[in-house]
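With one protein chain held back, the other chains of the complex are shown just where they sit.
Take a look at chain A:
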């Protein structure tokens, strides 16, 4: 069996090039929980050894300075006493005024504890002050703070109203009522390292539900308002700037508008889409609630029509025979509001369709990886073809579905008067979309055929060539589409009050209703 050497050669070279492409340097790092703990521990250890303080004191100091080690050192070496007073790590706690003997009254429960063997065991202060409370009250005080104060439990103070002495980790661990409280405290400590960080907007949690990773965006400059996609290790992609799911190249404000609108109307729109047909006369959505197909629209329209063909219901209506090219010309009188909704539905439907298609592709891709690739590998083991092209095709599909989905939000917000822009954009989008459908079909249906049917290796090589070419082609289409959206099509909008003919591309004046060159109709005047 000799595969087509020529195409195989190209193919392998293509795949090799793809493999050898140097890993793009990412401007951010995804940190696992262990990485965060390690960084935090490193900082704490550094502070402990430099300032000769205990771990619990180092935590209190670092948290005060938002985990900024160098700022802490600056403050500490400038004004150690002041820092100590602010955070409640008093150097010389006031001398214990009570005598060590005799009894002691807790200022919280007002219980009096007699002197004796368990005297010191019951008399506990925060170690930085001389306010003593009994063990039971301390336990209650600490567990209540861990339960209710959130991150605030990390800066717990002595219960005395006028005392700012800190209660550190060491004390909490000794007195925490349950081990669950300790775990909770440690979780808050970890969260604090990300959420209280002085590097605000440079480190944050991955917003995916259940994901414990944080992302450290080293070089983030911010302020541009542009989208900035970040891909977490949990495979969730989100926009660093607005925390929504990844939406590049569409800008954050467009996405925000879209999501707001989508929250407002999506439910209604969905229901209408699924359950109704518009009246052919007045366009009002109609839900069919009876069995026969003879529909009568509500007053004042009262239009009678056939549910199936949406044609008028005559005396002896029938739509059983197929007629070519019959169009209903009665829908010229659309209301503006209805038009807008229709327009929105148009974009929304496609946005949803691509979203769902992507979700499905994610599931399918998992199946391809887990099952299909192994099958293919067994089947064509002798010839040992490289199967990574299938993975690449699927990754391309998933990414392109995402871009395409957001391109509908972008398309919806292209200003109405910028027809040239819209036309050009829709051309690019159309190319990209039909290409993607081909690719998706190829990777989905045709791949299935090769897995299930017993086809010769030549067929598979041919399939491989086709899929690789499609992947590259679709990649180029989407590159163009993405570039257009990123640049916001400036070359088109600069036309101003002109429109370019979509047949011959001649640039006509805005007022012209027909193309001066080829007499085709202006999109401005031709559209409803």
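The rule is simple: a residue touches a chain if its C-beta (ideal position, glycine included) is under 8 Å from a C-beta of that chain, and two chains touch if they have at least 3 such contacts; residues count from 1.
One rule holds for everything that comes next: contacts and distances are computed from a predicted model.
Novice: Using the UniProt record as the reference, specify the protein name of the hidden chain from among "E2 ubiquitin-conjugating enzyme", "Translation initiation factor eIF2B subunit alpha", "Phosphatidylinositol N-acetylglucosaminyltransferase" or "Cytoplasmic tRNA 2-thiolation protein 1".
Specialist: "E2 ubiquitin-conjugating enzyme"
Novice: Touching the absent chain in the whole complex: find that residue among A:53, A:83 or A:136.
Specialist: A:136
Novice: By the contact definition given up top, give the residues of chain A that touch the hidden chain.
Specialist: 107-111, 131, 133, 136-137, 140-141, 144, 159-161
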